[in-house]
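Let me begin by presenting the structure, written as structure tokens, before commenting on it.
For this depiction, one protein chain was excluded, whereas all remaining protein chains were kept in their positions.
When the chains are written out, they are named A, B and C in that same order, and each has its own residue count from 1.
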């Protein structure tokens, strides 16, 4: 059986010795022991556990068409709309287990993206990549590898193209090509879960022009490849993890992002999946983005469930859970949550077939992510309201643990008698760390593309001409444009056209 | 072939002579000629044309499991999630043809509701209804009958139950039961398309108690049954239709609602589908509501397309279609529209099987409708902004047609040279009548249940206990409640439980 | 005493015989008798009554510094912040009397704008205009003249300047200048209350360049000047006014806008207040806009009060006024209303002195109007929700008046017993005609400048550089820009600078 358990993942990641990882300026020995990173590792581990836990294993596994056996779903190439829906459902489910981002989706979506993109490239005569990639994929499935996906470049001056930048490698760049492989330099930013993974798949971050062809590169390498350096980013409340407590800092599960630096790193040729093929970088980005935007309908809805549950419980501890305005606010949060989820489900079940794989519906996927750029902060506004001012003023766990203060805090921080002050502090901290944390408040906005990126897609995917013709006909305006049959103009994206051509 | 053409429908409706229909206090002879009602008839007709038009006939027809031949989809019992999705897609498509409500969904949803509800009743030992209903259904499919569905009662004092009302028949009530049939009195309000239909299916409007059992009644009768009176309701801009013009009043397509009065009306027993079975009225309402809420994701998205097309065209006529703020506003309208549609698609493809029929996903269906209670007015705000003040101040078509004024208006009302002032007036009127009309601004809020009705469903369908347990576990709060596997607690509705039990 | 009564105004307007006014293609004899216009005349009349009614005369009158006696406030030049606040309070009060726009503010604001602008021009050496204008103002105050203000031009192609237009007079243009006066052609659109007024003040609509100097013109003329033609615009539900009823069409009070055409109209030189002074047209527009935007905090809040009152009463008639969700919705509408009003009050009391007159605070005035572009449609959404579906489906008054139907309607349209069905219909129609009418839904967006116009002002009035310096200092970024004292950078507008220079 190729399926790893969570423990096997932990064991492997703990022994991945050579990777250069920095947290707050210091190099990290073992990510499974580092107080900053351990919660991230534990959240990543949940993607392995999900394939074994009774309540999720039907979603957590999939049948590989390549190995002809069960693999972890996070390494699977989607073969049906139901596969896509299973992804969304699984993500919601795992969010309930960890209350954080579990960081394995970028790699998952990168696999599916490269599968389709290299197929399209093969149809256009660039044949090697697809076969190489399928071999790599087989390796990933067999070993059940923990993958990070790295797309966003450092970018430097936003208004300049890669080759125009003052620092030429603020986009990852091929320095040299040899028979055996390539040498690359540059940096990828905001890379989710990278310190908790074993390999990185690198993808280009934007459509390129011919002048940028040295930047049109996709590849995979182990994290501990020479020349790779990882600088883990700061997050709201991160420093609390060093305090050694078990309440205030949510030490069990969290996520991280990192800056990944490539200092003339060698990549063997059998791990190179795009090299100078600038014409395909736009297609690759569009395919990836839609996959990744769909997933947010699952994971962020699941995180919202945790936040709703926290607020609901705090209302109960405060004795106000039956107040009509509290119930109405919770209901609003449910509506917002289920809207995000519904859009993710639509993006899955109303999918598009590309070759022998299934891509999400691009309009619905963009709708999903755009909802996710807006609704989490609405939910946070609601739950902040329900929680009360204590969310920003509650004593620390160290006050509770100080014998001089404990009695006072037990009395004055208690709400309803069937919960203790400690229960109230614990739930308050959970809500603080989830509802105001990076995963809900910032990643929801910027992950898988900032709001403006979805808006560009809306204007491209929607058929304004068709809508105007519909209107002209109803207004009685004569026009020589025929009322042509266009069954679903709003679904026809450029990528689909490429895919079909 | 049992499929009617639009012309056949027109012919039939024009000869349905005896129905007592009042418009603005006057009795109507022929609804196909009455200026107020003709646009409604023409919009209803589009549901027949849809089964024949090249660009919609694949959606407009379905294979009847009862007749074993093709029927109009509006008479079909859903046999798959794809059937449900086809409904949503068809509704969006027909909206593009008529820019209004085409009024045949209530009857459509009533058929499916009675099919499931009578099945459930049969399982519980009330066996006659289902067979009776299937016979009626077969008749409807064979004749391709234009059906109205009547659910909302006059209601009187909202805080009182039916049997407590000062006027005992403000809810439709069974006066007498004989061997051959029943006698009913009362009134149903806000009945969509009733004057353009041939028969009415009457359903109870709320869960009932035993004391209300005389109100737990469902049946079907022809519109021209003795004792039935229809009072057509007023609408924004309705009076313009009597002016005889062809621009300002949108004379081609619209919709109407009516008050349907039953003054001791006889219903033969083979048309009675519920009689005193008060325990099932709640289930019936829940099944119907979810079906009807799902549909709004299609028809209102389609109407929004017409409105977006109108605004986009007016921006073009004004020469500002490339201004970034105009493009951003149109994009926002697209996002809102596609969100409503995506939810409707999710409600369809993530459906629930009940017996041999498919019901929609109740959570997604409620999400769909709740979005529809909010987003249309957002879209109207946007398109009002884009259209400019002229939307509320443009000259009438009679000014344009006055030779003394025509020259001035042609000059001063023109925008870009490739459109005439008449084009601009026509498009302005279309936008006024659609974006501010009853179908978009009022029916979107109240049709298929007011916002509060969906909110009640959200709090019933969402599993708050589960969410709290998830949160308690993550907060480290000890609790004796197990973290039980509940694969999708948010999908399990009371109706599903009833349906499965 | 120079103060006119409402009756005196009616008498005067009824005898203003020569004006060429068209309504729906037909020329109007007497605006006080025309069914379309009479409600507008009655609403305009309320501005005269306000100076006499016990509950408003303290606000409705002001002491003229020119006549040294009491004048109607609508002809007054503001001499203090309290004067500006009295304007806002008066507008809210009159809205309660008429439930519509009373159409005299544009003229009011035009007077104040010309007073300040001609002062500024005098300081810059263009001395004649101010004295001419003060003479005209004295005439207006003495006769208590009903003024319309005309600013918005027809505009043609929005992206072209006046002199670049295909039709050269889509902006009002000076054709010829003689010793005695000037000849002008063109059209002003969306002119509020014009058919109910006696004279029109014409102002330029935008900043001009030298090439546009023939368009930089301001003047006043009687409505019945030869060559002036008025085409009254259509509005939602306008046609109901011709039915002769007293419920459905709100026949008592409304407002109108008109297209005003100038066909080589002669203006005597003593009524010309700007002629070719293109450098001052931008200043004039900015001064006017801010005055007009401030006023919306009064009139639209007052209209919102009417709408809230209607919805509150309908809730009572339905028996649900105590439901917590109804109360919460009404409270939300109150909050939105009072926010608009508070901003209008701030714009008044935090005013700016320019010469011997007081201008509003431009930032607060723009805030006021921008709120008004958003909140009315929110209020309409809320009150539509509260009113129930009947808002779009209630029977007509003609049904109620038909003896065959009256009994049914009295029974089925009644809610609580202490109100009749007629009461319910009346209140429903009031809410329909106000909440969905032009004044609330369209004029709120476009009157006094579309939303984009306020946003341009926000970015000009706000000191982003100062805000960045504040941030840089707090972030510890070294920068050579000093942290200069700028007591209230956000209040310093270009116009203020012009005014002070």
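Things to note:
Throughout what follows, contacts are C-beta pairs under 8 Å (C-beta built on N, C-alpha and C of every residue); 3 or more make two chains touch, one makes a residue touch a chain.
Quantities reported herein were computed from a predicted structural model and do not represent experimental measurements.
The chain that is not drawn here is touched, among residues C:14, C:80 or C:350, by C:350. Considering the whole complex, the residue from A:2, A:67, A:207 or A:236 that touches the absent chain is A:236. Of the candidate positions A:156, A:222, A:276 or A:476, contact with the unshown chain belongs to A:156.
Touching the omitted chain from chain C are residues 54-55, 81, 85, 89, 93, 96, 98-99, 246-247, 250, 252-253, 305-310, 312-313, 316, 327-328, 330-331, 334-335, 338-339, 342-343, 345-347, 349-350, 363-364, 367-368, 370-371, 423, 426-427, 429-430, 454-455, 458-459, 462, 464, 466-472, 474-477, 485-488, 490. Within the complete assembly, residues 22, 24-26, 152, 154, 156-160, 166-167, 169-170, 187, 189-190, 229, 231-240, 242-243, 248-249, 257-259, 261, 263, 318-320, 325, 373-374, 377, 380-381, 384-385, 388-402, 405, 408-409, 411-417, 432, 436, 438, 441-443, 445-447, 450-452, 455 of chain A touch the chain that is not shown.
By the touch criterion stated above, the residues of chain B touching the omitted chain are 324-325, 328.
Convention: only the chains that are shown with their structure count from here on.
Sorting all chain pairs by how many C-beta pairs they have in contact places B-C at the top.
The angle of the rotation superposing chain B on chain C, based on CA atoms and rounded to the nearest 5, is 180 degrees. Centres computed as Cα averages put chain A at a distance of 51 Å from chain C.
Look at where the CA atoms of chain A average out and do the same for chain B: the two points lie 38 Å apart. Looking at chain B, residues 455 sit in touch with two or more other chains.
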